[in-house]
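For this view, one protein chain was removed and the others were kept in their places.
So that you can tell them apart, the chains are marked A and B in the order they are listed, and the count of residues begins at 1 in each.
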Amino acid sequence: MSLLELKNVTQRFGGVVAVNDVSMTVEEGEVFALVGPNGAGKSTVFNLLSRFYTPAEGTIRFNGHDVLALAPDQVPDLGIARTFQNIELFENSTVLYNLLIGRHRHRTSNMFTDLIFTPGVRAAEKEHREAVEEVIDFLDLQAYRDKMIAGLPYGVRKVVELGRALATKPKLLLLDEPASGLSVEETQDMAFWIEDIQKQMGITVLMVEHDMGLVSAVSTRVMALAEGAELATGTAVEVQSHPAVIEAYLGTSGIQKAGHQPNKKKDNAA
Amino acid sequence: MDFLQLVISGLANGCVYGLIALGFVMIYKATEAVNFAQGDFMMFGAFICLGLTNTAHLGLNFWLAVPIAIATMGALGYAVDRTVIRQMFGQSQVAIVILTIALGFILRFAAGTIWSHEPVSLETPFAGQSITFGGVVLGVNEILIIVVTVILTVLLYFFFSRTRLGVAMQAASQNQLAAYYMGIPVKRIQSLVWALSGALAAIAGILFAAKGAIEPNVGLLGIKAFAAAAIGGFGSLPGALVGGLIIGVVEQVTSRYGITGLSQIAPYALLLLVLIVRPGGLFSQTQKKKV
Partner (left out) sequence: MRFVFKTSYDADINWFKHKYQAFWYVLLLAIMLAAPLFIGSYFIGEFALVLIFSVAAMGLMLLTGHTGLPSLGHAAFMAMGCFANVLMLNAGIPWLIAFPLSGIIAGLAGTLIMLPVLRLHGVYLALATLALSILIADIVVLAEPWTGGVAGMIVPPISLFGQEIDRFGTPFLFYYVCLAVTVLVVMLYRNLLRSPLGRSFLAIRDSEVSAQAMGIHLAQTKARSLFLSATFAGLAGALFGHSAGYVNSETFDLVLSINLLIMIVIGGLGFMHGAFLGAVVYTVIPLALAIFRTFLQTAFDININIPGMEAGIFAGILIIMLLFEPMGLYGVWLKLRTYFELFPFYRKDMFKRQKSYLKTERVQ
């Protein structure tokens, strides 16, 4: 059984069909990338998975559970964690606190034990901190541990957001444009981390990415979307050479060879 | 006839609420800030006019005092934006809410110090005059309030939807950065809006003071105007006026037919009801944040 399974999912916003009858499966342990031009519906798929939107049609199953039956705050409990395209961190807290909030789904205390701070809460806190320190070590965030997010550079915020998602100890990690706005070196670091996340931690990764260099480097399978519909699915090379994909990126006259980074422009609008 | 009289009196009150609410909405539309001191602006404008025209003070001609008061309040609005609000550029909405509440305290303090805390009424040439129309006695001041309010609302509506400056004001509120890029002088526009709403507050204040006595705490009336603005959805000028009228009429009718105490709380109960049932107001403009 696949880890994640979308069946005939359709999402409309008014008259616009953002996701049109998309079906896909993500197998355990793979890195699955969604590519496509701006407005192809990639981020909408993520927001459907996070239950920020409810699709008009279709089913979403994760690990045997019906995702659509859950509220947005119950999705992380299944083991799905995500990052955001435009970085949604807790700006007025430190990096450490941001990561600790990632541990929310593993909390064992309630309001009353929290207020009294029983020895049990203290023990649990230590566990949370241990788990968070592992993430900090993994992502080399030591230097920023006690810094406020509000003063951090963009690249570091991106990493903190990845860290916060990892702190939830997910089964499936949703990365929304992990390399957008990053420098070449930072993108390389990101590629290594994604590989480690997949191979060492055994976390399945579903990502939306424009940087085809990163996509080819890390992904096992790629799905290309355009105007909300699936164009092609396969390995990075297969998808890039698929005629429909070339057409979607370069228009009908796209006879010349498709480049590795067909669309570097930052996608702010979608 | 009795009921009609009641409704008209309520409409006149509602127009004052509506005018104050127009002030909120204008500032909200153009700067996304909410001016909790709008009611105190109104009170201050009324006091300026009163200070100029009442015989106990300067004793100027009423028709001379009115434009001076309106101009002064416009200048005050402009000054408030230049010296205080502009420094808050980019801070949260709530910070500006608290700031304007504090401004209101200071205006109340200033008015009390300059003109005393006793209730006084504005001496107008048309005080006490009335017209009988088909058995209904209408005060000239009530008619004036309604006429002026309708004219102002129509003018403002066209200003925001038809003129370049009005459209630029709206653009400036929706995305400051993008508006900058488009060459809109965002800061100057914000100051203009504050000046405009100051002048509007003065008009509301003069009309209100022509109808009854004022004292520094009358600015708290602004809260009822909030109810009006919220019913209208905070982003709609006609909505604000309609909200004001609803509040005004409901208040009058409940005070006549309801249990004691009900008319006092009716505006707030209405405000709550609208916020609970339709958080965006009856003319909703909000949507969920995109991620």
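Note that in this section a contact is a pair of C-beta atoms (placed from the backbone, for glycine too) under 8 Å apart; a residue touches a chain by one contact, two chains touch by 3 or more.
The model shown is predicted, which means the values in this text are computed figures rather than measured ones.
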| item | value |
| --- | --- |
| Sole contact to the chain not displayed, among A:Pro55, A:Pro76, A:Pro178 or A:Gly228 | A:Pro76 |
| Selected residue (touches chain absent from view) among B:Gln38, B:Thr72, B:Asn141 or B:Gln176 | B:Gln176 |
| Which of A:Glu88, A:Glu134, A:Glu195 or A:Glu238 contacts the chain that the document leaves out | A:Glu88 |
| Residue ranges of chain B at the interface with the undisplayed chain | 32, 34, 84, 87-95, 97-99, 101-106, 108-110, 112-113, 117, 170, 173-177, 216, 220, 223, 226-227, 230, 234-235, 261, 264-265, 268-269, 271-272, 275-276, 279, 285-289, 291 |
| Chain A residues that touch the omitted chain in the full complex | 50, 52, 71-77, 81-82, 84, 88-93, 97, 100-105, 107, 109-111, 113-117, 121-122, 124-126, 128-130, 150-151, 164, 168 |
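As a convention for this text, only the chains that are shown with their structure count from here on.
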| item | value |
| --- | --- |
| Centroid distance [mean C-alpha coordinates] between chain B and chain A, Å | 48 |
